[in-house]
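These notes are about the structure you will find just below.
The complex is shown incomplete by one protein chain, all other protein chains being positioned as in the whole.
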Amino acid sequence: MIVTRRLRLETQGDGQIIDLTDTVVGETARSGMRHGLATVFVTGTTAGVAVMEHEPGLVLDWAAAMERLVPRAMAYEHNERNNDDNGHSHTRAMLLGPSLTVPVEGGALTLGRWQRIVLVDYDSRPRAREVVLQCMGE
Amino acid sequence: MIVTRRLRLETQGDGQIIDLTDTVVGETARSGMRHGLATVFVTGTTAGVAVMEHEPGLVLDWAAAMERLVPRAMAYEHNERNNDDNGHSHTRAMLLGPSLTVPVEGGALTLGRWQRIVLVDYDSRPRAREVVLQCMGE
Partner (left out) sequence: MIVTRRLRLETQGDGQIIDLTDTVVGETARSGMRHGLATVFVTGTTAGVAVMEHEPGLVLDWAAAMERLVPRAMAYEHNERNNDDNGHSHTRAMLLGPSLTVPVEGGALTLGRWQRIVLVDYDSRPRAREVVLQCMGE
């Protein structure tokens, strides 16, 4: 069985972290899949999908790490050439990646106790995001 | 249905970004798969697979970010111990990762408007690369 759904979310950007776990768990249950793979894929080039302990301290630590590794205020050719302001957003999203696959066993995602599936939106403005959730299995 | 194909590419290395999207879209159509997963996997340890807006400014921005995070000119134990020159290539490729999974729905990859699937080759010399493309679904 293969069930594909689209989630639509209004995001604020600027590194906002949105916890998708309950939605992914709920949609997986609703699909009736017992064993297989759950794939989460964001369709934008300035957002990524990751797994983390979704705890306020780590949210700040991750934001600080990204600002250190890919600063917002640097010069970006993307901004220069396209009269844009989100070169850092694209670069951060490419580092994180758009796709995550999680095994499902006995109807449950095999997430550990503290693992949460998150969407991280790096764009410089609010966006309407689309996340694809696919359950493939039996 | 499961269809696995090998793509062979001659690459230049040094961070070259090669757009695989048209090939992946074409092979997925050729497989006849309507719903499922397309997996792209590069078989080398000095190249990675990613998703980006494939725009000349961002190509330069990504190169600058990688040079800043994992400089070519640093001392690498890999180079020292193996009389080699691509320690930065291995490190960059490990950061990017070799694998990407994209849901397919109604015969089409669920890529967003600007998302392109790219191979990034970090090696210090031209290479003959092999990319595995697998379509699994129905």
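First chain written, first letter: the chains are A and B, and each begins at residue 1.
Definition applied: contacts are C-beta pairs under 8 Å (C-beta built on N, C-alpha and C of every residue); 3 or more make two chains touch, one makes a residue touch a chain.
These numbers come from a predicted model, not from an experiment.
Residue in contact with the omitted chain (choice from B:G32, B:P56, B:G97 or B:P126): B:G97. Of the listed residues A:D22, A:D61 or A:E80, the one in contact with the hidden chain in the full complex is A:D61. Although one chain is not displayed, chain B still touches it through residues 2, 4, 37, 39, 41-45, 69-70, 76-82, 87, 90-91, 94-95, 97-99, 101, 130, 132, 134, 136. Panel shows chain A; residues 35-37, 50-53, 55-58, 60-62, 64-65, 69, 95, 97, 100-103, 105, 110-115, 136-138 of it touch the chain omitted from the view.
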